[in-house]
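A single protein chain has been removed from this complex, and every other one stays in its place.
Here is chain A:
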Amino acid sequence: MTSPDQIAAQILSTKSLSVSQSWLNAFLASSSTAQRNIPPSAVAKTAIFRLLASDIKESLSKHRSCVLPVNTHDPTIQELRLQGSIPVQVLDIEDIGTSLWSQIEAIERVERGEAIRGREIVRTIAIGEDAEASENNRANNNPANGATASGNSGYGPHRLILEDSAGTMAVGVEMQRIDGIALEKLAIGAKLLLRNPSVARGMVLLTPGSVTLLGGKIEALDKPWREGRKARLLEKTAGIERE
């Protein structure tokens, strides 16, 4: 019979996650009857898989060393360097490089089936710009062009709402492009490991060096988030109008 400590040690060494004692016991209790002869490494793998689909407020340790300090979101602090590895889960992701309106239009294009190959509709063309004609114009990144370009690609940067195992929330800003952080790729409830990140004015600065993507998803949060995304965007644009 595999001991809980063995499994916990394995998860800590492979994923740097300190699992909560009570969650691990419950996990082992639910699976031990059927899986007596399974090697510990395989049990640990199953545990990690479950962990990534769980709410970390229940599954991970709330020890001081692996949660965000309470002053993380204090906007009066110019810079703060957090120590160690802190696991967090994603509660929200927003593309702040693209206007709400063009995000809504992009969703509507998909709704109308225009994202399918062969059914795309060209809606804007640059009159009098032979696209390939002038390298110079292409390189010349005037703001108008930049706006449409980033409007279509949806390359962010992204602003995330993160939550640690103690339930403390923080804003994360993608300071440099991180593979895997994108509206279509990152699920709600996905886990990230923050490694000695800097915090500025209450925002955690995310860079490839300070973030490890563990993946995963909380189905119960992700599905409604996706279904409600257009409505939320519309509500926000309506809010702008009232201001």
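The rule is short, and it goes like this: a contact is a pair of C-beta atoms (placed from the backbone, for glycine too) under 8 Å apart; a residue touches a chain by one contact, two chains touch by 3 or more; residues count from 1.
Basically, contacts and distances are computed from a predicted model.
Colleague: Using the UniProt record as the reference, specify the protein name of the hidden chain from among "Exosome complex component MTR3", "Large ribosomal subunit protein mL43", "DNA topoisomerase" or "RBR-type E3 ubiquitin transferase".
Modeller: UniProt protein name of the non-displayed chain: "DNA topoisomerase".
Colleague: In the whole complex, not just what's shown, which of A:Leu100, A:Ile161 or A:Leu221 touches the removed chain?
Modeller: From the options A:Leu100, A:Ile161 or A:Leu221, the contact with the absent chain belongs to A:Leu100.
Colleague: Which residue, A:Arg159, A:Arg195 or A:Arg229, contacts the hidden chain when the whole complex is considered?
Modeller: If we include the chain that is not displayed, A:Arg159 is the one touching it.
Colleague: Taking the full complex into account, find the residue in A:Asn37, A:Thr76 or A:Thr124 that is in contact with the omitted chain.
Modeller: A:Thr124
Colleague: Write the list of chain A residues that the hidden chain touches.
Modeller: So the residues of chain A touching the missing chain come out as 75, 78-79, 96-101, 105, 112-113, 119, 121-125, 127-128, 130, 132-136, 139-143, 146-147, 150, 157, 159, 173, 175-176, 200-201, 203, 237-238, 240-241.
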